[in-house]
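With one protein chain withheld, the remaining protein chains of the complex are depicted in position.
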């Protein structure tokens, strides 16, 4: 069995999804990139989580060819592949896709998640964006690849850094999150779901979502992620 | 013990209901049809879930006669029977009834659940309908049979396929879901509850529920359920 | 140890409260009446649930005297006592008090819970009422006894039967429920919490809560509780 490291990290992260409550039924998947080898491990399609082993992970290269694996990879594989192509330079080594319920509400409402508090600012350097609708021709052909395309387009048009805003809502669909390791990508997916929950509750108290002052956003993001970060045991 | 297969599938699916969180107290039941034998297994009425065994399942024929079983079948048995009569040709072999809370909200509000996102489109080919109110005379006589009747009428009037829209809300009551196997029927009941939760949250962000474009609905439904489905290991 | 039956039923029902999610921290209590002996068992005040044993239950008579027990009884004991005095003739043998969150919302909003669906009608024969505010002089003296008084007054003024509507909201406080056995009283407290949750969600979809037609309420209540009930194994 080759690519043992990414197989194990990928399997563990996929198993974490139902444990964190992010995923119901089989609605989610995680991939992990070996950037040097130019391949990534991804969950097989439509398999129950409790049965997954590292050997079940499918190894796919960045051109989309299956390198190792007897199972069919997740149908979302081309989306993951497109994101690795575009975001690997920003340090992205793992992508998580879920249909977690609060995040899906933002995707279905077609709304960005503004930075309403420090929980958000601890993870995301500004609003988490929602993509535009995909066009009929983008849906008809290479749908999953084009799902990645609209994400990449969204980040380019808004001049967002995938390193600093490690998540997105795909309109009418749901969230993708990513990170420099599989456990971090899962943690960003969790943070997104939590911040979306907090935002729904905040909006119930106070219509019209008010972002926090920029100084507070900068402080919280930078104390965890900036050059002079002092959070954690770093 | 005859009809062991449907007894076991029925018992297992009934036990799955409280585990999935779909059912509180004793508010739910599952039936499983043996189409060749023309009989179905169903949960006994008002029995605690943790005590259920396959031998407790009651075997009922499509005319409503008890074929095997010492316990009284679920009071909802005539509804299940009516649905098997009408929908067996569409491949339905299991019916699930719950009072899951988000789905009940749609039944109580008398609203269809529109297709607001791809989670919905992965399971239901368009809106999940809500029936009309039952009339006093339908309630007074053969109430449970007539509950099935209003479902069948609703699908006929709206020209819906029970195979493609495997769930309904009975107005003022709650959801029924179905499928070609017991585990699939339970999964549709779960998917309905999840989509109803997502819809409630979406509506909190954006009043007036906006359905996804038809191309996106078609893509997601067909990639799982269409002729050229490519989701899962099938 | 005397009164073993009511001690055990009372202890078991108190332990059920945190398991059902009805009770956070130590916010709840259950009592069980031995009508022949004219005494009831009740939870001691402010004790952690995980440490409770039948021997810890305090035995109190209907005049409020402690018959057996080294611990102080729940501070809500006079409320339970007042309810047993008034409702024992209606068959009430157990009273449950919780601060379950959805039910508390109705108590805090000062609103009755209308019968919005069959889940409600399966348990409560019409709206669950909310009492009036207690007056300053009722609060200043014999507060807990007077809490029972406003419940009894509410049922008398509205001509409600404690047997058919086994729950109430005390305004600004929370729910009480009761039944002919401890497990049934707990089940009514659960049903109330569930129906309140469903009502909150229904109201989010459709402002202005619409009760179900009376024929449907009658059908569901009577098929479980009426003379010709046919639900359960009867």
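Note that the chains take the letters A, B and C in the order they are written out, and that residue 1 is the start of every chain.
Operating definition for what follows: contacts are C-beta pairs under 8 Å (C-beta built on N, C-alpha and C of every residue); 3 or more make two chains touch, one makes a residue touch a chain.
A quick note: this is a predicted structure, and the numbers were derived from the prediction, not measured.
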Visible contact partners (per top-of-document touch definition) of the missing chain: A, C
Which residue of C:75, C:157, C:210 or C:233 touches the chain not shown here: C:75
Which of C:15, C:152 or C:204 contacts the chain that the document leaves out: C:204
Residues from subunit A at the interface with the omitted partner, ascending: 116-119, 122, 187, 190-191, 194, 197-199, 201-202, 204-206, 210, 212-213, 215-216, 219, 223, 230-234
Residues in subunit C touching the chain absent from view: 24-25, 27, 44-47, 71-72, 75, 99, 101-102, 104-111, 133-134, 136, 139-140, 143, 172-174, 200, 203-204
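The rule is simple: only the chains that are shown with their structure count from here on.
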Subunit C and subunit B - chains in contact with each: none
Chain whose Cα centroid lies nearest the overall Cα centroid: B
Angle (degrees, nearest 5) of the CA superposition of subunit A onto subunit B: 90
Whole-Å separation of chain centres (CA-atom averages), subunit A against subunit B: 33
CA centroid of subunit A to CA centroid of subunit C, Å: 46
